[in-house]
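Left out: one protein chain. Kept in place: all the others.
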Amino acid sequence: MEVNQVQRIGVFVCHCGTNIAATVDIKRVLEAAAKEPGVVHAEDYQYMCSEAGQQKVREAIKEKQLTGVVVCSCSPRMHENTFRGAAQKAGLNPYMVEIANIREHVSWIHKNIEEGTEKAIILTRAAIAKVMLNAPLQAGQSKVVKRALVIGGGIAGIQTALDIADAGYEVDIVEKTPSIGGRMSQLDKTFPTLDCSACILTPKMVDAAAHEKITIYTYSEVEKVSGFVGDFQVDIRKKARSVDMSKCTGCGVCQEKCPSKKIPNEFNRELDNRAAIYTPFAQAIPNVPVIDRENCIKFKTGKCGVCSKVCLAGAVDYEQQDEIVSQNYGAIVVATGFDTIKLDKYEEYSYQSCPDVITSLELERIMNAAGPTKGHLERLSDGKAPKSMVFIQCVGSRCADERGKSYCSKICCMYTAKHAMLIRDKYPDVDVTVFYIDVRTPGKNFDEFYRRAVEEYGVHYIKGQVGKVAEHNGRLLVQGADLIDNRRILMETDMVVLATAIEPNPDVRKIATMLTASIDTNNFLTESHAKLRPVESPTAGIFLSGVCQGPKDIPETVAQAGAAAIKVVGLLAKDYLVTNPCVAKSDELYCNGCSACEKVCPYGAISYEDREVNDHGIREVRRVASVNSALCQGCGACTVACPSGAMDLQGFSNRQILAEVDAICR
Amino acid sequence: MQRELMNRAKELLIDETVVRVLGWKKGDLGYNHEPAYFDSPEELEENFVYDAFCGANLSKYMIEAGKQEGKTLVFLKPCDTYSFNQLLKEHRIKRENTYIIGVGCRGNLDIDKIKAAGIKGIESVDADGDMLKVKTVYGEKEMPFEEALLERCLACKGKTHMVYDELIGAGEKEEAGPKGNRFDRVSELESLSPEERFAFWRSELSKCIRCNACRNACPACSCLKCVFDSNQFDSNQKANADTFEEQMFHIIRAFHVAGRCTDCGECSRVCPQGIPLHLLNRKFIKDINTLYGEYQAGEDTDSLAPLTNYTFEDAEPGIVAERGRK
Amino acid sequence: MHKTEKDKAILLREMSGANVDKCMKCGKCSASCPSYDEMDIRPHQFVSYVQNEDVEALLESKSLWKCLSCFACVERCPRDVKPAMIIEAVRQMVVRQRGGNYLLPDEVPELLDEELPQQLLASAFRKYSK
Amino acid sequence: MQVENKKEFQPKIVAFCCNWCSYAGADLAGSSRLAYPADVKIIRVPCSCRVNPMFILRAFQRGADGVIMCGCHPGDCHYTTGNYYARRRMTLLFSMLDYLGVEHGRTRVEWVSAAEGVKFSTVMNEFVEKIYSLGENVRLEDLRCKES
Partner (left out) sequence: MMYKIDQARLGELFAAIAEKKDLFLPVKKADQTDFALWTKEAEVDLDTLRTVKSPKDCFFPQSETLYNTSLEEGKLSIDAAALCDRDFVVFGMRACDVQAVKVLDNVFLADPVDTYYAARREHAVLVAGACHEPEETCFCKVFGIDAAAPAADVATWRVGEALYWKALTKKGEALSEVVKEHLTPAEESAVEEAQTQIRSIIDKLPYSHLKLDVFKETPMMELFDSDRWEEMYKPCLACGTCTFVCPTCQCYDIRDFKTKDGVQRYRCWDSCMYSDFTMMAHGNMRTSQMQRFRQRFMHKLVYYPDNYEGMFSCVGCGRCVSKCPAALNIVKVIKTMGGEG
């Protein structure tokens, strides 16, 4: 423990050229400071932050054996670190420095020199009063586990994992479904270049699976997270696949022979059916089926067992149990992606009642060669080829009521142009009409792409939201208005495609709670700073990749995935983390164990334990709070929640703030 | 009911369900019963009492009792159970060390009200009927039971116990709604001008002798070391040296129990100067109810207290000024 | 007292309780309107007219009397603007200016008819009476 | 006590500003040269949720005539939730002070972002003006701190 010694304070007043000196009488500030008890040194200089100015501070610390330094200068937000560094170089603990802000808060706003000087003196006194109570603080260290966890195995998760792994760190991907690939694996082509989605995604999936630093847990979910930046402890539940991954050859016979084949196929947006034992799609990684136990006859009735009989590898294992994998990670990336919103509240578009009204994602599957119609564009009601198609934009996006989402889903304008173009290309006899509110195409080659749809492919764009879609003589009647021509539109068409709003994967709420990461009212994860820290969650060690943070297209997602990866790599490259020492600290002798602090901590940094304390000779086991200084960010919410004053904030302690109050009110 | 409670307590002692009983011990003036521990059936037989003068809320005693070996049987009146729950929620007591008998209650009497009615030299009080029959050295006196009720009983929270192992003399969900609106007096004060309010509180709080009875009796004030006994905020003061300190003490105390106070009324009951301290706590309760939704501390053991909770749409602090304008 | 166009526009906003500034000009109201073809000023345009404080044109519009008050536009508007309420407010303004009731309660019995839905009468009352 | 020629009322005003938004907002007011009276003295705290009612009462005890707390706008807290807690705490505390008859104009909360230098200056000007109109704080003061 530091021996309590009499403080020896040095005060350094900066002129900041004439920035301060013009409206503050520096000499009087110096004189007033010198008279304060504890002040043993006071000097001024033209530019305290200059090398020469810092030199003065360093020299005075050494010569006068200063125990504390007050610099009267510009805002601490500007140069606090500069002077802390100077103090450290001179052997003084950097947290023994306080700044009196006499520029932004004094000289720049008060034109009257009398007034300015008086206020500068008071602020200086307050800083002296505070520094008298400062205690040397040591930045702590915490170990960094050199392994990252990526939650979600879509393109965002895969790209992040690949980038981290390429930098040489171990990465685990946890994917809820039986295969990685995510939404992108469901897409047919991608804008604005019209590459085949599978063609560009599959190699990445293969890379990830083959990478020696990457471990993929599919059909798995994160169950529990504890710990903090640098060392999270995570439990992953590997759901029972009922198929032995090490034995299965991926031949697919089991799926063919399975008698239970009437299960809606999630991968094809439930437009066709799959078997109870299935791999979601042909390029699935791993290419090992899972048994959907809810729909499997064997699991439901105990009879059947066909898959086991036909499996030559003997891989089917009905006895398999869920398995919990516990692993430590230095960083966690959330890449949980999105889904489309439910359309049950949009009766006017007849989505529920007409099979020929589909969502864009359903169209992707219809257009895809592996989809429910083997890639043939046809009406789901009667299998006929359409002659006319209508696309409706902004279904559920930009919506002020509870039916939809307030935000723009961002990707719809572009994929609709893509769809229209592909249809016109492959089926030139199909008329394509797009009803839009605005066409939003910010992005490289995006507007050109949209214009091509109009100019080269003859897609009709009509400004005006559609009012109603109804079945009519076996076709669909679309009622709208052309806002530019100011004319009613009543057209019959064969298919209607709804550009349905996207929303974060509903699981994100649960995950955010586990990670103590914050989410906004739309369930998107909040970034630490909208502009400057867009891939970091406010919770240290948690990073964001892809649509879980906000609507994004593929190029943006991949870019953000790379950004998240580099932030993770930057973290994992360190052996230890230096922690901010201005954190909360609980005095066990005053702690009541009431948990009020724990409840207001946004970082889960406070935990309780039963500990024997020695309260002036009374030894007893008490439930007391302790703060994990690696997690604590130093907001101080706990200090006020604590009624007994057991919880205090280092660097902004109760006594320090009270001393400032006293000095100001003197 | 006293006999029934005593017999049940004896049984539980004898069958070793509990090792001690926390109840009330007969006072020597007929009204000054004290909280007490009983270790044997004999002690119970000799001294146990339960009547309208058992006002003391035994919940807080469970903090100490709970630290001892073995189970303690505690008698809790309906309103005491709220305090007990709140203490449970704050991990100050252990449920597993407690056996709770919820006791029926017809309201507790305020001896100061009896004395204020001019009844002096009391030798014994018979509180069984609707009229109190008081024997005094100046002769026999009478007054209606209702008129001698404690302030807290005039705004009874109801007769339902929030937590118990068994009930004696009380039903599972007894309705006996509040006799009056407990916020009437608060509203009345709110409607005064700031000057009048200041004068009211100045005259009340200036009586404070900083004896800490309110704090020490308060089940929500369960800090091992109160900020006013420690120097965490340079706040250690033993006695009033300035009017400010009376206000400071009472504002901070009310603030620290805001959202945790069950409105049990012990503070006002024990104040030797008769300061209506419950009006401070009720002000917070009223504000919390109107601004953040109805909340009754001690009704459960898992809800977030209003001050450790928030919503995005909470009222802005400026609402104080806006209300003031009306 | 003469009200300026601006006053009238403000009054319309008040009377209708509709927040025209929330409109994103998607036109779904017009697209949903069964009387669209018979209107000279279309439902979505009502918003712009109010915003542009061109109330006189609205007061003279025949659209007022073509609106069926079916509220499809209110129901479907993604921005919660309530175009039908604006139209209703303009109608009210016209009625008030004319200062009379187009339909008096004692005229009602004459109009009663087995075939007539009660709702229509109620609706007519709302439209044609002060 | 000396019976000097009695000085004009010069209020003492304490402003608690959170480091991330309001203190930065005050800095911006400074760099934009947006004046407000020198009676306002700012204390930097990490977050509005660090402001303990004790600090506010202490300021009044020591002779402050007004106390204002500034933080990030709700939803923008650097620590995500700090100002939500602060908002409830201050609402209740101010309501209590009002209930005790302390003029509610002496306490105020404003949300000032790092970009709102103008707002900071406007708010401070308004607040100082309000305190001038209320005059000296006598209902919450410790006479011992006035003696000299």
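Note that the chains take the letters A, B, C and D in the order they are written out, and that residue 1 is the start of every chain.
Quick note on the criterion: contacts are C-beta pairs under 8 Å (C-beta built on N, C-alpha and C of every residue); 3 or more make two chains touch, one makes a residue touch a chain.
Remember, it's a predicted structure, so these values are computed and weren't measured experimentally.
S.K.: Can you list the shown chains that the hidden chain touches?
M.R.: Result for the missing chain's touching partners among shown chains: A, B, D.
S.K.: From the listed residues B:K141, B:R197 or B:R269, report the one that touches the chain absent from this view.
M.R.: B:R269
S.K.: For the full complex, which residue in B:E90, B:E204, B:D263 or B:D287 touches the chain that was left out?
M.R.: Hidden-chain contact among the options goes to B:E204.
S.K.: For the full complex, which residue in B:L13, B:A36, B:I100 or B:I288 touches the chain that was left out?
M.R.: Considering the complete complex, B:A36 is the one touching the chain left out.
S.K.: Since one chain isn't shown, list which residues of chain D touch it in the complete complex.
M.R.: Residues of chain D in touch with the missing chain: 62-63, 144-148.
S.K.: Of the residues in chain B, which ones touch the absent chain?
M.R.: 27-29, 32-37, 56, 61, 64, 111, 120-123, 136-138, 203-204, 206-207, 209-213, 215-217, 229, 234, 236-241, 266, 269-270, 272-275
S.K.: Which residue numbers on chain A touch the omitted chain?
M.R.: Per the touch rule, chain A residues meeting the hidden chain are 35, 37, 616-618, 662, 666.
Quick note on the criterion: only the chains that are shown with their structure count from here on.
S.K.: When the centre of a chain is set as the mean of its C-alpha atoms, what distance in Å lies between chain A and chain B?
M.R.: Distance between chain centres, rounded to whole Å: 48 Å.
S.K.: Using the touch definition from the top, which residues of chain B touch two or more other chains?
M.R.: As it turns out, chain B has residues touching two or more other chains at 227, 233, 235, 307-309, 312.
S.K.: Tell me, which residues of chain C touch at least two other chains?
M.R.: none
S.K.: What graph shape do the protein chains here make by touch: line, ring, star, complete or other?
M.R.: The chain contacts form none of line, ring, star or complete graph.
S.K.: Give the list of chain A residues in touch with chain B in this complex.
M.R.: 521, 587, 589-596, 599-600, 608, 615, 620, 622-623, 641, 643-646, 648, 654-655, 658
S.K.: State the interface residues of chain C toward chain A in the complex, per the touch definition above.
M.R.: Touch list, chain C to chain A: 22, 24-33, 36-37, 42, 44-45, 72, 76, 78-80.
S.K.: Contact residues on chain D for chain B in the complex?
M.R.: Listed in rising order, the residues are 52-54, 57-58, 60-61, 74-75, 81, 84-85, 87-105, 107-109, 139-144.
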